[in-house]
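First the structure, then my questions, so here it is.
For this view, one protein chain was removed and the others were kept in their places.
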Amino acid sequence: MQYLAPKTCAEAVAALAACDGDARLLAGGTDLLVRLQADMIEPDLLVDIKHIDTCQSIEEGPDGFVIGAAVASAELGEHASLTQAWPGVVEGMGLVGSTQVQGRATLTGNLCNASPAADSVPALVASGAVANVIGPHGKRQVDIIDIPTGPGRTSLAKDEMIESFSFPARGPRSADAYLRFIPRTEMDIAVVGVGVNLSLDENGTCTDARVAIGAVGPTVMLVPAAAQALIGSQVDAAALQAVQTACSDAASPISDKRGTAEFRKHTVGVIARRAAAIAHQRAQAAE
Amino acid sequence: MSSTHVSTKINGQAVEYVCPNDASLLEVLRDQLGMTGTKEGCGSGDCGACSVTVDGRLVCSCLVLGVEAQGRAVETIEGMANKNQLHKLQEKFLEKAALQCGICTPGVLIAARSLLEKNPDPTEQEVRYWIAGNLCRCTGYDKIVRAILESAKELREEAA
Partner (left out) sequence: MSEYQAREFKVLGQRLKRPDGFDKVTGRARYGADVEAAGMLHGRILRSPHAHARIVSIDTSAAEALNGVKAVITRADFPQAAKGYEDIQDNCMAGERALYDGHAVAAVAATSKRIAKQALKLIKVEYEVLPHVTGVEQAIAPGAPIVQPGKVSKRVPEGFSDNVVRYTSFGHGDVEAGFAKADAVIEREYRTEASHQGYIEPHACLATLDEDGRGDLWVCTQGHYFIRDMSCAVLGLESANLRVTASEIGGGFGGKTTVFVEPVALALAKKSGHAVKLVMTREEVLRATGPTVSTYMQVKLGLNKDGIITAAYARLFYQAGAYKQGTADFGAMPAFAPYELENVHTEGLDVITNRPRTASYRAPGAPTACYAAESAIDEACLELGLDPLEVRLKNAAKEGTKSSYGPTYQDHGLIQCLEAVKDTEHWNAPLAANQGRGLAAGFWFNFGGETSVSVFLNTDGSVTVTEANPDIGGSRASISMMVAEEFGINYEQVRTTVTDTGSMGQNEPTHGSRVTFAVGMAAIKASREIKADIQQRLAKMWDVSADQVIWQDGKAHCTDNSKGIEPMSLPEIGAIANNTGGPIGAHHGANMEGAGVAFGVHICDTEVDPETGFVSVKRYTAIQDAGKMIQPDYVEGQLQGGAVQGIGWALNEEYVYGDDGRLQNPGFLDYRIPVASDMPMIDTVIVEVPNPGHPFGVRGVGETPIVPPLAAVGNAVSRATNVRLRHLPMSPPRVLAAIQSA
(Lines give C-alpha, C1' and ligand atoms only; values in the text may rest on other atoms or scores of the structure.)
Protein backbone atom coordinates (compact mmCIF):
# COMPACT_ATOMS: atom_id res chain seq x y z
CA MET A 1 0.00 0.00 0.00
CA GLN A 2 1.32 3.37 -1.03
CA TYR A 3 0.87 6.39 1.24
CA LEU A 4 0.79 9.96 -0.06
CA ALA A 5 0.35 13.22 1.84
CA PRO A 6 -0.20 15.85 -0.89
CA LYS A 7 -0.21 19.56 -0.19
CA THR A 8 -3.05 20.47 -2.58
CA CYS A 9 -6.38 19.05 -3.65
CA ALA A 10 -5.19 19.03 -7.24
CA GLU A 11 -2.32 16.71 -6.33
CA ALA A 12 -4.64 14.53 -4.30
CA VAL A 13 -7.14 14.22 -7.11
CA ALA A 14 -4.39 13.51 -9.62
CA ALA A 15 -3.07 10.73 -7.43
CA LEU A 16 -6.55 9.22 -7.14
CA ALA A 17 -7.00 9.40 -10.89
CA ALA A 18 -3.61 7.83 -11.57
CA CYS A 19 -4.18 4.85 -9.31
CA ASP A 20 -5.26 1.69 -11.11
CA GLY A 21 -6.21 -0.17 -7.99
CA ASP A 22 -8.18 0.68 -4.89
CA ALA A 23 -7.41 4.25 -3.79
CA ARG A 24 -8.75 5.70 -0.56
CA LEU A 25 -8.77 9.12 1.02
CA LEU A 26 -7.56 9.37 4.59
CA ALA A 27 -9.01 12.15 6.69
CA GLY A 28 -9.47 11.24 10.37
CA GLY A 29 -9.10 7.56 9.63
CA THR A 30 -11.39 6.42 12.42
CA ASP A 31 -13.48 4.30 10.06
CA LEU A 32 -10.79 3.58 7.50
CA LEU A 33 -8.26 2.16 9.95
CA VAL A 34 -10.84 -0.11 11.53
CA ARG A 35 -11.67 -1.55 8.13
CA LEU A 36 -8.03 -1.73 7.14
CA GLN A 37 -7.10 -3.69 10.24
CA ALA A 38 -10.10 -5.98 9.93
CA ASP A 39 -9.03 -6.75 6.35
CA MET A 40 -12.34 -5.48 5.06
CA ILE A 41 -10.40 -3.31 2.62
CA GLU A 42 -6.95 -3.70 1.08
CA PRO A 43 -6.21 -0.39 -0.62
CA ASP A 44 -3.33 0.10 -3.01
CA LEU A 45 -3.11 3.80 -2.27
CA LEU A 46 -3.94 6.01 0.70
CA VAL A 47 -4.12 9.75 0.13
CA ASP A 48 -3.86 11.66 3.40
CA ILE A 49 -5.64 15.01 3.03
CA LYS A 50 -4.52 16.42 6.37
CA HIS A 51 -1.62 18.31 4.81
CA ILE A 52 -3.85 20.30 2.45
CA ASP A 53 -4.38 23.82 3.81
CA THR A 54 -7.89 24.31 2.43
CA CYS A 55 -8.99 21.07 4.07
CA GLN A 56 -7.69 22.17 7.46
CA SER A 57 -9.52 25.40 8.23
CA ILE A 58 -12.81 26.70 9.54
CA GLU A 59 -13.60 29.97 7.70
CA GLU A 60 -16.37 32.31 8.78
CA GLY A 61 -17.54 34.76 6.09
CA PRO A 62 -20.61 36.82 5.19
CA ASP A 63 -21.95 33.86 3.19
CA GLY A 64 -21.61 31.52 6.11
CA PHE A 65 -19.12 28.99 7.40
CA VAL A 66 -16.79 26.88 5.29
CA ILE A 67 -15.41 23.84 7.10
CA GLY A 68 -12.43 22.01 5.67
CA ALA A 69 -12.71 18.29 4.98
CA ALA A 70 -9.93 17.29 7.36
CA VAL A 71 -11.03 19.38 10.35
CA ALA A 72 -11.35 17.07 13.34
CA SER A 73 -14.57 17.00 15.30
CA ALA A 74 -12.88 18.28 18.45
CA GLU A 75 -11.90 21.42 16.55
CA LEU A 76 -15.54 22.04 15.62
CA GLY A 77 -16.52 21.85 19.26
CA GLU A 78 -13.76 24.25 20.23
CA HIS A 79 -14.90 26.85 17.66
CA ALA A 80 -17.18 29.20 19.61
CA SER A 81 -19.03 31.00 16.81
CA LEU A 82 -19.52 27.81 14.80
CA THR A 83 -20.98 26.14 17.87
CA GLN A 84 -23.26 29.10 18.37
CA ALA A 85 -24.46 29.17 14.76
CA TRP A 86 -24.74 25.42 14.17
CA PRO A 87 -25.06 23.73 17.56
CA GLY A 88 -26.86 20.77 16.00
CA VAL A 89 -24.15 20.09 13.44
CA VAL A 90 -21.46 20.38 16.08
CA GLU A 91 -23.28 18.16 18.58
CA GLY A 92 -24.06 15.59 15.90
CA MET A 93 -20.41 15.28 14.97
CA GLY A 94 -19.51 15.50 18.65
CA LEU A 95 -21.42 12.30 19.33
CA VAL A 96 -19.28 10.25 16.95
CA GLY A 97 -17.22 7.89 19.09
CA SER A 98 -15.13 8.67 22.12
CA THR A 99 -13.07 11.71 23.07
CA GLN A 100 -10.18 9.89 21.39
CA VAL A 101 -12.17 9.46 18.18
CA GLN A 102 -13.21 13.10 18.37
CA GLY A 103 -9.56 14.06 18.09
CA ARG A 104 -9.48 12.57 14.60
CA ALA A 105 -12.91 11.99 13.08
CA THR A 106 -14.19 14.41 10.45
CA LEU A 107 -17.53 15.41 8.97
CA THR A 108 -16.24 14.24 5.60
CA GLY A 109 -15.34 10.81 6.79
CA ASN A 110 -18.56 10.41 8.68
CA LEU A 111 -20.49 11.40 5.53
CA CYS A 112 -18.46 9.39 3.02
CA ASN A 113 -18.36 6.26 5.15
CA ALA A 114 -22.02 6.33 4.11
CA SER A 115 -23.46 4.61 7.13
CA PRO A 116 -27.20 5.23 7.42
CA ALA A 117 -26.58 5.75 11.14
CA ALA A 118 -23.83 8.38 10.80
CA ASP A 119 -24.38 10.88 13.59
CA SER A 120 -23.29 14.02 11.77
CA VAL A 121 -25.36 13.50 8.65
CA PRO A 122 -28.95 14.26 9.77
CA ALA A 123 -27.88 17.66 11.11
CA LEU A 124 -25.74 18.30 8.03
CA VAL A 125 -28.68 17.49 5.77
CA ALA A 126 -31.03 19.60 7.88
CA SER A 127 -28.59 22.50 7.78
CA GLY A 128 -28.77 22.84 4.00
CA ALA A 129 -24.99 22.77 3.73
CA VAL A 130 -23.35 21.69 0.48
CA ALA A 131 -20.19 19.73 -0.15
CA ASN A 132 -17.50 21.37 -2.26
CA VAL A 133 -16.29 18.53 -4.43
CA ILE A 134 -13.09 18.62 -6.46
CA GLY A 135 -12.34 16.30 -9.35
CA PRO A 136 -9.99 16.26 -12.32
CA HIS A 137 -12.41 18.48 -14.21
CA GLY A 138 -12.85 21.11 -11.55
CA LYS A 139 -15.15 21.87 -8.67
CA ARG A 140 -18.84 21.20 -8.15
CA GLN A 141 -21.22 21.68 -5.26
CA VAL A 142 -23.32 18.74 -4.16
CA ASP A 143 -26.19 18.70 -1.69
CA ILE A 144 -25.26 16.63 1.37
CA ILE A 145 -28.22 14.36 0.92
CA ASP A 146 -26.99 13.39 -2.53
CA ILE A 147 -23.57 12.19 -1.38
CA PRO A 148 -24.49 8.86 0.24
CA THR A 149 -26.46 6.65 -2.13
CA GLY A 150 -26.79 3.61 0.10
CA PRO A 151 -24.97 1.84 2.92
CA GLY A 152 -21.24 2.17 2.16
CA ARG A 153 -21.80 3.85 -1.22
CA THR A 154 -21.45 7.48 -2.33
CA SER A 155 -22.11 9.42 -5.51
CA LEU A 156 -18.52 10.64 -5.66
CA ALA A 157 -16.43 9.44 -8.57
CA LYS A 158 -13.25 7.47 -7.87
CA ASP A 159 -11.12 10.56 -8.59
CA GLU A 160 -13.22 13.07 -6.68
CA MET A 161 -12.81 14.36 -3.17
CA ILE A 162 -14.64 16.69 -0.81
CA GLU A 163 -12.53 19.74 -0.06
CA SER A 164 -14.92 21.44 2.35
CA PHE A 165 -18.52 22.09 3.34
CA SER A 166 -20.25 25.43 2.85
CA PHE A 167 -23.01 26.32 5.27
CA PRO A 168 -25.67 28.90 4.42
CA ALA A 169 -25.53 32.24 6.19
CA ARG A 170 -27.38 32.14 9.49
CA GLY A 171 -30.35 34.48 9.94
CA PRO A 172 -31.74 35.59 13.30
CA ARG A 173 -33.86 33.30 15.44
CA SER A 174 -32.48 30.23 13.70
CA ALA A 175 -31.05 27.15 15.31
CA ASP A 176 -30.56 23.46 14.85
CA ALA A 177 -30.36 20.40 17.05
CA TYR A 178 -29.34 16.79 16.73
CA LEU A 179 -30.54 14.04 19.01
CA ARG A 180 -30.02 10.33 18.75
CA PHE A 181 -31.08 7.28 20.63
CA ILE A 182 -28.48 4.81 21.86
CA PRO A 183 -28.77 2.10 24.52
CA ARG A 184 -25.83 3.39 26.54
CA THR A 185 -24.90 7.01 27.19
CA GLU A 186 -21.86 6.94 24.89
CA MET A 187 -19.84 4.83 22.47
CA ASP A 188 -22.81 3.41 20.52
CA ILE A 189 -23.91 3.76 16.94
CA ALA A 190 -27.21 5.63 16.63
CA VAL A 191 -30.26 3.40 16.73
CA VAL A 192 -32.13 6.42 15.38
CA GLY A 193 -30.92 9.99 14.88
CA VAL A 194 -32.73 13.20 14.00
CA GLY A 195 -31.48 16.60 12.86
CA VAL A 196 -33.83 19.57 13.00
CA ASN A 197 -33.03 23.04 11.68
CA LEU A 198 -35.57 25.84 11.97
CA SER A 199 -36.10 29.59 11.89
CA LEU A 200 -38.67 31.71 13.66
CA ASP A 201 -40.08 35.14 12.81
CA GLU A 202 -40.40 37.94 15.33
CA ASN A 203 -43.70 36.52 16.53
CA GLY A 204 -42.25 33.13 17.14
CA THR A 205 -43.87 31.55 14.14
CA CYS A 206 -41.72 28.99 12.38
CA THR A 207 -40.87 30.26 8.92
CA ASP A 208 -38.52 27.58 7.73
CA ALA A 209 -37.68 24.08 8.85
CA ARG A 210 -35.82 20.99 7.72
CA VAL A 211 -36.05 17.67 9.52
CA ALA A 212 -33.75 14.79 8.63
CA ILE A 213 -33.84 11.29 10.09
CA GLY A 214 -31.08 8.70 10.22
CA ALA A 215 -30.72 4.95 10.83
CA VAL A 216 -34.28 4.30 9.70
CA GLY A 217 -33.59 3.68 6.02
CA PRO A 218 -30.69 3.00 3.65
CA THR A 219 -29.67 6.67 3.73
CA VAL A 220 -30.49 9.70 5.83
CA MET A 221 -33.73 11.21 4.58
CA LEU A 222 -35.56 14.50 4.81
CA VAL A 223 -39.09 14.38 6.19
CA PRO A 224 -40.99 17.14 4.39
CA ALA A 225 -44.19 16.37 6.32
CA ALA A 226 -42.38 17.03 9.58
CA ALA A 227 -41.00 20.30 8.24
CA GLN A 228 -44.48 21.29 7.05
CA ALA A 229 -45.89 20.56 10.50
CA LEU A 230 -43.45 23.07 11.95
CA ILE A 231 -43.65 25.81 9.33
CA GLY A 232 -46.39 28.26 10.17
CA SER A 233 -46.77 26.92 13.70
CA GLN A 234 -45.63 28.32 17.02
CA VAL A 235 -43.79 25.03 17.47
CA ASP A 236 -46.34 24.15 20.12
CA ALA A 237 -47.22 20.75 21.48
CA ALA A 238 -49.52 19.97 18.57
CA ALA A 239 -46.86 20.81 16.00
CA LEU A 240 -44.28 18.76 17.88
CA GLN A 241 -46.69 15.85 18.05
CA ALA A 242 -47.18 16.16 14.30
CA VAL A 243 -43.40 16.05 13.84
CA GLN A 244 -43.31 12.85 15.87
CA THR A 245 -46.03 11.22 13.80
CA ALA A 246 -44.55 12.38 10.49
CA CYS A 247 -41.10 11.02 11.33
CA SER A 248 -42.42 7.68 12.54
CA ASP A 249 -44.52 7.42 9.38
CA ALA A 250 -41.58 8.28 7.15
CA ALA A 251 -39.22 5.74 8.72
CA SER A 252 -38.64 2.43 6.97
CA PRO A 253 -36.12 0.78 9.28
CA ILE A 254 -34.79 -2.75 9.49
CA SER A 255 -34.33 -4.95 12.54
CA ASP A 256 -30.74 -5.65 13.48
CA LYS A 257 -28.45 -6.12 16.46
CA ARG A 258 -28.97 -2.49 17.42
CA GLY A 259 -32.73 -2.41 17.51
CA THR A 260 -35.92 -3.79 16.07
CA ALA A 261 -37.78 -2.12 13.20
CA GLU A 262 -40.79 -1.45 15.46
CA PHE A 263 -38.58 0.13 18.09
CA ARG A 264 -36.86 2.36 15.56
CA LYS A 265 -40.09 3.45 13.91
CA HIS A 266 -41.54 4.47 17.24
CA THR A 267 -38.41 6.00 18.72
CA VAL A 268 -37.45 8.09 15.71
CA GLY A 269 -40.69 10.02 16.22
CA VAL A 270 -40.05 10.55 19.93
CA ILE A 271 -36.50 11.69 19.28
CA ALA A 272 -37.64 13.97 16.43
CA ARG A 273 -40.17 15.65 18.69
CA ARG A 274 -37.52 16.20 21.36
CA ALA A 275 -34.94 17.46 18.84
CA ALA A 276 -37.45 19.91 17.39
CA ALA A 277 -38.21 21.20 20.88
CA ILE A 278 -34.50 21.74 21.53
CA ALA A 279 -34.00 23.52 18.19
CA HIS A 280 -37.03 25.67 18.99
CA GLN A 281 -35.66 26.65 22.40
CA ARG A 282 -32.34 27.52 20.87
CA ALA A 283 -33.96 29.58 18.12
CA GLN A 284 -35.95 31.50 20.70
CA ALA A 285 -32.73 32.23 22.55
CA ALA A 286 -30.92 33.20 19.33
CA GLU A 287 -32.42 36.65 18.99
CA MET B 1 6.83 1.99 -1.58
CA SER B 2 5.01 0.00 1.04
CA SER B 3 7.07 1.43 3.91
CA THR B 4 7.93 4.96 4.92
CA HIS B 5 10.73 6.58 6.86
CA VAL B 6 9.25 8.66 9.66
CA SER B 7 10.87 11.32 11.81
CA THR B 8 8.85 12.15 14.87
CA LYS B 9 9.12 13.05 18.51
CA ILE B 10 8.01 10.66 21.22
CA ASN B 11 7.89 11.86 24.81
CA GLY B 12 10.11 14.76 23.85
CA GLN B 13 12.78 12.63 22.17
CA ALA B 14 13.47 12.64 18.45
CA VAL B 15 12.73 9.19 17.06
CA GLU B 16 13.10 7.76 13.57
CA TYR B 17 11.65 4.57 12.23
CA VAL B 18 10.69 2.89 9.01
CA CYS B 19 7.24 1.41 9.20
CA PRO B 20 4.88 -0.37 6.84
CA ASN B 21 2.38 2.17 5.51
CA ASP B 22 -0.53 0.18 6.87
CA ALA B 23 0.95 -0.16 10.38
CA SER B 24 -0.89 1.66 13.12
CA LEU B 25 0.97 3.97 15.47
CA LEU B 26 0.12 1.45 18.20
CA GLU B 27 1.84 -1.32 16.28
CA VAL B 28 4.90 0.88 15.74
CA LEU B 29 5.08 1.83 19.42
CA ARG B 30 4.68 -1.69 20.72
CA ASP B 31 6.30 -3.93 18.13
CA GLN B 32 8.96 -1.70 16.63
CA LEU B 33 9.91 0.64 19.46
CA GLY B 34 9.31 -1.75 22.36
CA MET B 35 7.07 0.77 24.09
CA THR B 36 4.55 -1.72 25.45
CA GLY B 37 3.04 0.58 28.05
CA THR B 38 0.40 1.51 25.49
CA LYS B 39 -2.02 -1.43 25.40
CA GLU B 40 -4.20 -2.99 22.72
CA GLY B 41 -7.65 -4.03 23.85
CA CYS B 42 -9.65 -3.98 20.64
CA GLY B 43 -7.83 -2.48 17.67
CA SER B 44 -10.95 -0.62 16.63
CA GLY B 45 -11.05 2.49 18.80
CA ASP B 46 -13.71 1.13 21.12
CA CYS B 47 -11.73 0.58 24.34
CA GLY B 48 -9.21 3.41 24.72
CA ALA B 49 -6.43 1.20 26.12
CA CYS B 50 -4.09 2.52 23.41
CA SER B 51 -4.71 6.21 24.17
CA VAL B 52 -1.82 8.57 23.40
CA THR B 53 -1.69 12.21 22.44
CA VAL B 54 -0.52 13.45 19.06
CA ASP B 55 0.34 17.14 19.01
CA GLY B 56 -1.49 17.39 22.32
CA ARG B 57 -4.68 15.83 20.97
CA LEU B 58 -6.01 12.68 22.65
CA VAL B 59 -6.34 9.83 20.15
CA CYS B 60 -6.47 6.05 19.98
CA SER B 61 -3.10 5.01 18.60
CA CYS B 62 -4.78 2.03 16.91
CA LEU B 63 -6.65 4.52 14.72
CA VAL B 64 -3.57 6.48 13.68
CA LEU B 65 -1.11 5.24 11.09
CA GLY B 66 2.54 5.14 12.02
CA VAL B 67 3.30 7.28 8.97
CA GLU B 68 0.98 9.98 10.23
CA ALA B 69 3.33 10.68 13.14
CA GLN B 70 5.77 12.33 10.71
CA GLY B 71 6.68 15.72 12.11
CA ARG B 72 4.34 15.39 15.08
CA ALA B 73 4.84 15.06 18.82
CA VAL B 74 3.56 11.86 20.40
CA GLU B 75 3.11 11.43 24.16
CA THR B 76 2.69 8.00 25.73
CA ILE B 77 2.41 6.59 29.23
CA GLU B 78 6.18 6.04 29.30
CA GLY B 79 6.61 9.81 29.29
CA MET B 80 4.07 10.64 31.95
CA ALA B 81 6.28 10.38 35.02
CA ASN B 82 9.24 12.70 35.27
CA LYS B 83 11.93 10.05 35.78
CA ASN B 84 10.81 8.50 39.08
CA GLN B 85 8.59 11.42 40.03
CA LEU B 86 5.07 10.25 39.28
CA HIS B 87 2.51 12.60 37.79
CA LYS B 88 -0.18 13.62 40.27
CA LEU B 89 -2.68 11.38 38.48
CA GLN B 90 -0.38 8.38 38.70
CA GLU B 91 0.18 9.00 42.39
CA LYS B 92 -3.51 9.41 43.03
CA PHE B 93 -4.41 6.26 41.10
CA LEU B 94 -2.07 4.33 43.39
CA GLU B 95 -3.24 6.01 46.54
CA LYS B 96 -6.95 5.62 45.76
CA ALA B 97 -6.70 2.08 44.34
CA ALA B 98 -8.09 3.29 41.03
CA LEU B 99 -6.76 0.21 39.27
CA GLN B 100 -7.27 -3.48 39.71
CA CYS B 101 -5.79 -5.43 36.81
CA GLY B 102 -4.18 -2.28 35.43
CA ILE B 103 -4.53 -2.99 31.72
CA CYS B 104 -6.75 0.04 31.07
CA THR B 105 -4.70 2.24 33.41
CA PRO B 106 -2.16 3.71 30.95
CA GLY B 107 -4.94 4.74 28.59
CA VAL B 108 -7.10 6.15 31.35
CA LEU B 109 -4.17 8.13 32.74
CA ILE B 110 -3.32 9.63 29.35
CA ALA B 111 -6.98 10.51 28.78
CA ALA B 112 -7.32 12.01 32.25
CA ARG B 113 -4.21 14.13 31.85
CA SER B 114 -5.55 15.42 28.56
CA LEU B 115 -8.84 16.34 30.28
CA LEU B 116 -7.17 18.20 33.13
CA GLU B 117 -4.99 20.14 30.71
CA LYS B 118 -8.14 21.34 28.98
CA ASN B 119 -10.38 21.60 31.98
CA PRO B 120 -8.68 21.83 35.38
CA ASP B 121 -11.97 21.79 37.25
CA PRO B 122 -14.20 19.15 35.67
CA THR B 123 -17.46 17.96 37.18
CA GLU B 124 -18.04 14.27 37.82
CA GLN B 125 -20.20 14.15 34.69
CA GLU B 126 -17.50 15.79 32.60
CA VAL B 127 -14.96 13.25 33.82
CA ARG B 128 -17.30 10.37 33.10
CA TYR B 129 -18.09 11.52 29.56
CA TRP B 130 -14.47 12.39 28.78
CA ILE B 131 -13.30 8.86 29.66
CA ALA B 132 -16.37 7.09 28.26
CA GLY B 133 -14.10 5.72 25.55
CA ASN B 134 -11.78 4.13 28.11
CA LEU B 135 -13.31 0.82 29.05
CA CYS B 136 -12.51 -0.59 32.46
CA ARG B 137 -13.97 -3.95 33.39
CA CYS B 138 -12.60 -4.21 36.94
CA THR B 139 -13.40 -1.10 38.93
CA GLY B 140 -16.89 -0.03 37.93
CA TYR B 141 -15.20 3.37 37.35
CA ASP B 142 -15.96 4.64 40.85
CA LYS B 143 -12.41 4.87 42.15
CA ILE B 144 -11.09 6.04 38.77
CA VAL B 145 -13.48 8.98 38.70
CA ARG B 146 -12.71 9.84 42.30
CA ALA B 147 -8.96 9.71 41.67
CA ILE B 148 -9.27 12.04 38.69
CA LEU B 149 -11.45 14.50 40.60
CA GLU B 150 -9.06 14.49 43.55
CA SER B 151 -6.04 14.94 41.31
CA ALA B 152 -7.74 17.90 39.69
CA LYS B 153 -8.45 19.42 43.06
CA GLU B 154 -4.90 19.00 44.32
CA LEU B 155 -3.42 20.28 41.07
CA ARG B 156 -5.60 23.38 41.32
CA GLU B 157 -4.57 23.91 44.91
CA GLU B 158 -0.92 23.51 44.02
CA ALA B 159 -1.29 25.98 41.13
CA ALA B 160 -3.05 28.54 43.34
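All chains are identified by letter, namely A and B, in their written order; residue positions are counted from 1 within each chain.
As a convention for this text, contacts are C-beta pairs under 8 Å (C-beta built on N, C-alpha and C of every residue); 3 or more make two chains touch, one makes a residue touch a chain.
Keep in mind it's a predicted model, so treat the numbers as computed, not measured.
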Of B:H5, B:R137 or B:R156, the residue touching the omitted chain is B:R137
Of the candidates A:T185, A:S252 or A:Q284, the residue in contact with the absent chain is A:T185
Absent-chain interface residues of chain A come out as 38-39, 181, 183-189, 191, 256-260, 262-263, 266-267, 270-271
For chain B, residues touching the missing partner are 20, 27, 30-31, 34-44, 46-47, 49, 76-78, 80-81, 86, 90, 93-97, 99-106, 109, 124-125, 127-129, 131-146
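Keep this in mind: only the chains that are shown with their structure count from here on.
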Rounded to the nearest Å, the gap separating the Cα centres of chain A and chain B is 29
Residue positions on chain B within touch of chain A in the complex are 1-2, 4, 20-22, 24, 43-46, 48, 51, 54, 57-60, 62-65, 67-68, 70, 111, 114-115, 129-134
Interface with chain B, chain A side, in the complex: residues 1-3, 5, 26, 29-30, 33-34, 36-38, 46, 48, 50, 72, 74, 97-101, 103-104, 185-187
